[in-house]
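To keep things clear, I will list the structure first and then write my remarks on it.
Yeah, one chain of the complex is gone here, protein chain that is, but the others are all in their spots.
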Amino acid sequence: MNQNNILSEIIEKFQIFHCVECGKCTGACPLAQVDRDFSPRLVAKYVIEEGIDSEYVKEKAWTCLTCGLCNERCPIGISFTEFIRAIRPLFITEDFKGHLSHGGALQGLMRMQAAPDLNQNRIDWITGEHKISSQGEILYFTGCLTYLETFFSEMNLELKKIASDTVKILNSIGVEPVVLPDERCCGHDLIWIGDEISFHKLRSLNIESFKKAGVKTIITSCGECSYTLKNLYGQPEEDFPFEVMHISEYLQKIGFSAGKELSEIATYQDPCRLGRFMGVYDAPRQLLGSIMELREMPHFRAGAWCCGNSAWLHCDRYSKQMQVERLMEAKGTKSDLIVTACPKCQVHLTCAMNDVNLMQDLNMKIRDISSVIAESIE
Amino acid sequence: MTSKKGILIIGADLQGLQAALTLAHLGRNVTLIDKNIEIAALPENWSDKGKRWNQYLYTQVLYHPLIELLTQTEMTQLKEAGGEVKAGLIQGPMWVSPDLCVDCGKCLVSCPVEFSNGYKPLFELSGPSTMTIDKRKIAPCRAACPIGMNPQGYIALIAQGRFEEAYELIWATNPLPGICGRVCHHPCETACRRQEIDEPVAICALKRFAVDEVGKKKKKPGTCDTSSPEGPRVAVIGSGPAGLTAAYDLARAGFCPTIIEAEKKPGGLLLHGIAPYRLPREIIKKEIAQILDPGVDLRLNSPVNSYKDIEKLKAEGFRAILLATGATKDLRMQIKGEDLKGIYGCVSFLKDLWKGKKIKSPGRVVVIGGGNAAIEAARASVRLGAKSVTIIYRRTRKEMPADPHEIDQALEEGVKLRPLTIPVEFEGRGDGLAQVKCIKMKLGDVDASGRPRPIPVDGSDFFINADTAIVSIGQKADISYGVGGDLKLNQRGAIEVEADGQTNIFGVYASGDVVSGPSTVVEAMASGRRAARTIIYALKPDTVPDGEEEPEFSSLEYDPILKDTPTKKRRAPFHRKISERVKDKNEVIGSFTMKDAINEASRCLQCGVCSECLRCEAACDLNAISHDRTAIQRTLHFSKVIFSDKVQTPSKIESSRMIRIERFGKKDSWAKAVVAGRAAAVKALAGTTPVTVEPTFHKRLGDGELKIGIFICSCNGTLNENDRLDEMISPLVDISGVAHVEVLVSACHPEKGRRIEKLISEKGLNGALIASCTCCHLAFACESCNDQRIRLKHRLFRESGYDPKDIALINIKETCLLPFKEDDKTAIDQSMRMIRSGLWQLKDSKKLSKGSEEPCSQAIILGATEAGISAAIGLKEKYASVIIVENLKVEKSIEEELSKFGIDLIRPVKPVRLDGRRGKFTLILEKGDSLLSKEKKKSPKLSLQKKGKRLQNLDIKIFDESPRYKKIQAGIIILGRNEFKNIPYKRDSFATGLHAGGSRAFGSLETGIPGVYMASWSQVKKLSDQTTGMSAAGEALENVSDKTGPFGSFVDNLVAYADPELCRGCGKCADICPEGAAILEEITRGAGLSWIEQGLCTGCGNCISECPTGAISLPEAEQWYFEKVINAFFE
Partner (left out) sequence: MPSLNRKKPILAFFCNWAPYRCYMDLCRSESSFRHLIYPVKVMCSGRVDPAMVLFAFEKGAEGVMVLGCKDKECRYGPGPKQSTKIAEPIKALIHILGLESERFRSVKYSFNEKNRLLEEIDSFAKTVDKLKKSPFVP
């Protein structure tokens, strides 16, 4: 089957023909606010008109943030982001596969985790105060925290602490989660850059280890991991008999009551995958609201602005502008800190704070929800 | 008056190299000479930095098209006249041409000479990276040989067991080697220096060994040319050694010689005068046959009896006639009884004998004389069954001219010797001889012959009984044919010739004993050779080169003989037992055994170091080596001359055309050398105009789908043994886009490399990958470059004019083939990987470029110090406007001087702020009160912020609004006084990087801010301010001048580019860029934009590794490029 036929099938599958060209998607798109050339509507238009040869689609397929705001607004209910994910593999060419940030080092790290005989040292954050088990029903999926903290060591982010804090929270409610020493990357970023082969390798390796450990429930501290495991791991030919939850969901489900109140005022950044993709808006807000004052930014919940980047792709001038705007919104709430539920939001927003010109105006504390909760129960 | 003539720099040491480079960057033609052969080597006490910089400058100098570098060159005279300098230059003989040598090492392998410590006459230089030859005075053995044989050469070859090559070397000069190997009186051994330790080397026997050993299976070496049937005809009368040698030489020169012999067999005295047990007849026969075959005619039984015969020959068409009839007439004693029966002349006795005439037993024999012929006669008598044989000689044995070795053998065979004896009368019984009356002699003073004169002892008469007497006191020429002509003879009855063999008759020449009287075989041969040469020159004047006929020899002394050289006994070949050998005519002495020969040959001291065996010439297919090259003298005209520190200068150095590089301390003073060299270059600029440089790259091979040609260099075949490189061809052809693959002999050789050009145009290629020893296609030379790599770049980019975009160069010689020389499989495998990775160069080189931006043509000097003024004067050569800014008082005289040079002076002003970058600086000056009118004095004044705090926009406005401040633009800034380094620079920081000689450049006066220089440098204490000032100006000029690369001279063509779409404006590139080429500008809130000043970028790529977004691209430093290269390795 040639590329164009595959494309036609995808267009069919995602009902792109139903687009009424109302332009609401473009109106909502945060990227379109800064990059006047970008329009989801036009992508839909050109992909129908020109198919695989469309230069516009080839370029925009890669610059799309995949934040999902357009999906929310589409009167027809087209899932534009899923459509983008589906067409990216078709638009990989020898000389253009999107601009990977950091020279593709992060995607490289993820691809490398697909090697079967790996013996990683990814759980060095586990100390005597953490209680974990190797077999059990509840698994804590740590994600790329160890890698990211090391890679971005210049930024002094405490990403490994998220994992540590999550385990501590679970311990506090009597759960001794399984933590896999050879857990692989969930593959979120790889499938979003069109590398389906590596994604499936990671997926099978992970499922195998889940099964081996006798897991029934998977808890993550990352919106992307949650989304990927929950929505993308299940395949028609192979079922995925696990329940996947973000830590906030889990805590809400078991009726976790937080500890002491914190004096800081926080604003909550909705991660795209956790929010719009999985509809988890209330759980983190309830948890946070019970221990501190929570203020909303002008764009929040389903309308929240993206942290500016996804899958370490096209971290460009427009990303930066979006990040600065988002930080300005956060500053505008006069909160003390931004709380997010995805480590990548932390990385992106922290990076944007280093602006040469606006340094003082953007600086703000940013923490993960797990760390905030852990602090409250100390 | 300005001149476009070049500038001569004498002394290619560090400062000379730097001066040359500075001048060349400023467009001046430079001739740089050095008397040394190796100029990249530096004394041990120089620091690594200095050595490195020297090497770097050397490669730059080689690469620069405006510099002619002449090593081994000295200046012989220097004359200043008519507004120019006339210099006589002499360049020593370049036996290895640096322009042709590819440094492949073949010659090294071919050279037979090796000393016990491993030293070889050929060795590799580090810069220029070519071979060189250690040649001394001509070796004594070779100098002593009348026919110019090269014993050192063939002995070295024998010592290595390379007998065939030794044989060929022997044949190159000697047509009768087997004969000489037996009967030569070997003056070489007499001259041999080995006897200072023990005994001379047995050269003669070694020669015989080589000839016997190889001659068994081989006829004559193929190297001998033969005559052409059309060549001029020459008659050679006489077939002795002289005639044979002459005929051989004539045939080799393309002549048609005919030997005319009176006897039945050719050979002359070889046949008639030398016994078969010394010189077997088959040797004579064989070697004469080799001379005759083909090309030399022989007429036997053709005596030339009268002058008419000679005229007949002329009429027959012989254009020259060489008389080589020898000295065959025995001299008589002229004493009583000499006509008695039983008394023979030696030559006629031997001639009859060897012709086969039956001679009955001679009874008691007396031989009179002490030459070889006398010994010969004595030994022949022994073999004829003589009862006794006595040799009578008038001096002592020591004075006997015969070979001592021969005397020994005769004595061994029973011959008696009566020295100090002279016959005075033969007394007979009947008509036969009965006894010889003799008197005794004593030795007196030394006579004209250099020997002591024998004086008769009165009353010492005595008698020796004898049946036969053989008179061997000498021979003279038989010149009966001269009668009837007017052939001029000398007093001794020999033919009178000029030194070269020309007789007094046109077209008639003479050589050998007929000229000299009786001599030796080799001397006769030498004489024949001289005559042949004369004939060749007379009939074919163009065959002998004009002027110096002899190749030039080195005048370097031999190495002294070390006291601890171990002695080694001279070996003697096998001698047959006396009892046996006297019974037959078979040869007495055998040949060396192979082992003995090698051992004996290894005794040679190799006096000349290089033996001139010419094996290296034969090994080099590229004609890089020629031992015949001579020194080249030239007279050239220059506009200026610069003398480097180490060169003796002539007394009239004060002339403005003669510039001396300022002296500096000797030890480790590389930085000073660079500074001083640059300053001298700037001084030399005055009165000269730059030449126009042709653009280097002008030929694009076309875009479109790549059609690549791959050329693999085998480095003169040294990397291609067993055709292993050919294995790569077919797998490479299969790669898509590859249209042609070929193994080249040598890509950097001027001639052989032209094939690349030919194939590119023939096959319509639009990309070429050259896998050789050259490692990049960038338009610069670095420390890893050597002569060959630079030469290839010159060929491709300068001569052929290809754009580096279309050419990829990768190094497989050093990275694959040399390290795995013994492991073909790895070598080929690794090479394939390298070549595959190199193909990506072609796909990524399309962006190679060097942008340009016109720099501001105004230069500012801060401070009217001596250094500053010198710098200003230097800058005036290039900059239209040069301004000196000063806040202190300046003397009237200085002001006047400055205006003379057209330099503006602004004072009193104080520089308060510097902005911008190289090429585009903005300097803000605060006017002193005396420049301001009354009310203006009240204008607001900027209070300088504390260090580290940035200026607010509000503050900056003052500069535009207040009349107190003045803004001026400048391309470059030179700090005349060191205090000015505290001037605030950039928006938000005070300059802290203002120090000269920073880490980036060596001996540089540039500060941490590119484009800002210091005119005086405290570290260079020994140099005057004038010199440092000039040098700063030179550096500044260099950096802005060159047309082929604005700001950066011939540095490189790698330039980064920032994609505005991808740039996040994080400023990391601007932070890391050492050149200030990456510039960050804010465009909207939160988003910046970096752009890269093309002229400033040096292509290091640090910004790329810093850039988080991949916005910066730089040819051959991009992520995808490295991914492809790495992929190619692991494929």
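Order of writing sets the labels: A and B. Residues in every chain begin at 1.
Here is the rule we go by: a contact is a pair of C-beta atoms (placed from the backbone, for glycine too) under 8 Å apart; a residue touches a chain by one contact, two chains touch by 3 or more.
Since we're looking at a predicted model, the values are computed, not measured.
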For the chain omitted from this view, which of the shown chains does it touch? A, B
Which of B:Gln290, B:Asn372 or B:Gln830 sits in contact with the chain that's absent? B:Gln830
Out of B:Lys51, B:Lys351, B:Arg581 or B:Arg964, the sole contact with the unshown chain comes from B:Lys51
Which of B:Val424, B:Cys782 or B:Ile958 touches the chain that is not shown? B:Cys782
Tell me which residue among B:Phe123, B:Phe463, B:Phe574 or B:Phe1129 touches the hidden chain in the full complex. B:Phe1129
Even though one chain is not shown, chain A touches it at residues 102-105, 108-109, 111-113, 115-122, 124, 146-147, 150-151, 153
Against the hidden chain, chain B presents residues 48-49, 51-52, 55, 775-776, 782-784, 811, 814-815, 818-820, 822-823, 826, 830, 833-834, 837, 998-1000, 1054, 1072-1075, 1098-1102, 1104-1106, 1116-1117, 1119, 1122-1123, 1125-1127, 1129-1130
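Here is the rule we go by: only the chains that are shown with their structure count from here on.
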Touching residues of chain A toward chain B in the complex: what are they? 34, 95, 99-104, 314-321, 323-325, 351-352, 354-358
Looking at the complex, which residues from chain B come into contact with chain A? 1060-1067, 1080, 1082, 1084-1089, 1105, 1108-1111, 1119-1120, 1123
